[in-house]
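Note that one protein chain is taken out, while the other chains of the complex remain in position.
Coming up: chain A.
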Amino acid sequence: MRVREDKYSVLLPTYNERENLPLIVWLLVKYFNESGYNYEIIIIDDGSPDGTLEVAEQLQKIYGSNKILLRPREKKLGLGTAYIHGMKHASGNFVIIMDADLSHHPKFIPEFIEKQKEGDYDLVSGTRYRGNGGVYGWDLRRKLISRGANFLSQVLLRPGASDLTGSFRLYKKHVLESLVERCVSKGYVFQMEMIVRARQLNYTVGEVPISFVDRVYGESKLGGNEIVSFVKGLLTLFATT
């Protein structure tokens, strides 16, 4: 009797991550090897001008093209389409999405996998707000905005998940495929919409506390524009789901 083994496809959308990409790949390889789960890493580079793709090619030579897959695109086209594009040639039955800038640590992936097996969850979401989840490198203003926005989202959407804007998640592949098709928002709101629609479709959601280490906060400011578009997106979800 042939037992179909679980395989985990990690989707890494990248833009100007020449420095971080080798490090995140090294960590992924380390934790997957240690835990023994079968995996592949799919790098979706959106035409980075800093040579990210070239580094990705070197990594492919080092780790093998069955472990590192390259699915580059010509220019920055957005996260939803990056997931769709990346999944087209994914051979895993599970998909892991995460940031490539080292804010998400691969050490949590075995925990995601175990959590998923525990309850056969359709998706497992990393949460910064529960258990011993948390952040590093955020000042008071950032924490206030984050908690305030999350509170507002909880009140309006009652989503049954504690971290709506997080992007460190494990999905069953068919679940991610069906959700990405339906989601139309951008940015932070996109990740929120994914969870809201998942609940609508009665998918089950598990949670694992994660630590989010922000090393680039100084450069990427959370300004008025981002806040306004977040609120607009939230209200749209409120009125349409």
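By definition in this document, a residue touches a chain if its C-beta (ideal position, glycine included) is under 8 Å from a C-beta of that chain, and two chains touch if they have at least 3 such contacts; residues count from 1.
Note that in this section contacts and distances are computed from a predicted model.
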Hidden subunit of the complex - UniProt protein name among "Dolichol-phosphate mannosyltransferase subunit 3", "DNA primase", "IBH1-like N-terminal domain-containing protein" or "Cell cycle control protein": "Dolichol-phosphate mannosyltransferase subunit 3"
Residue touching the undisplayed chain, where the options are A:I62, A:V184 or A:V231: A:I62
Hidden partner chain, touching residue among A:L157, A:L176 or A:M192: A:L157
Identified contact with the non-displayed chain, of A:H105, A:R169 or A:R197: A:H105
Which of A:P13, A:G133 or A:G233 contacts the chain that the document leaves out: A:G133
Interface with the unshown chain - residue positions in chain A: 19, 22-23, 26-27, 55, 58-59, 61-62, 102, 105, 128-129, 132-138, 140, 143-144, 146-148, 151, 155-158, 211-213, 237-241
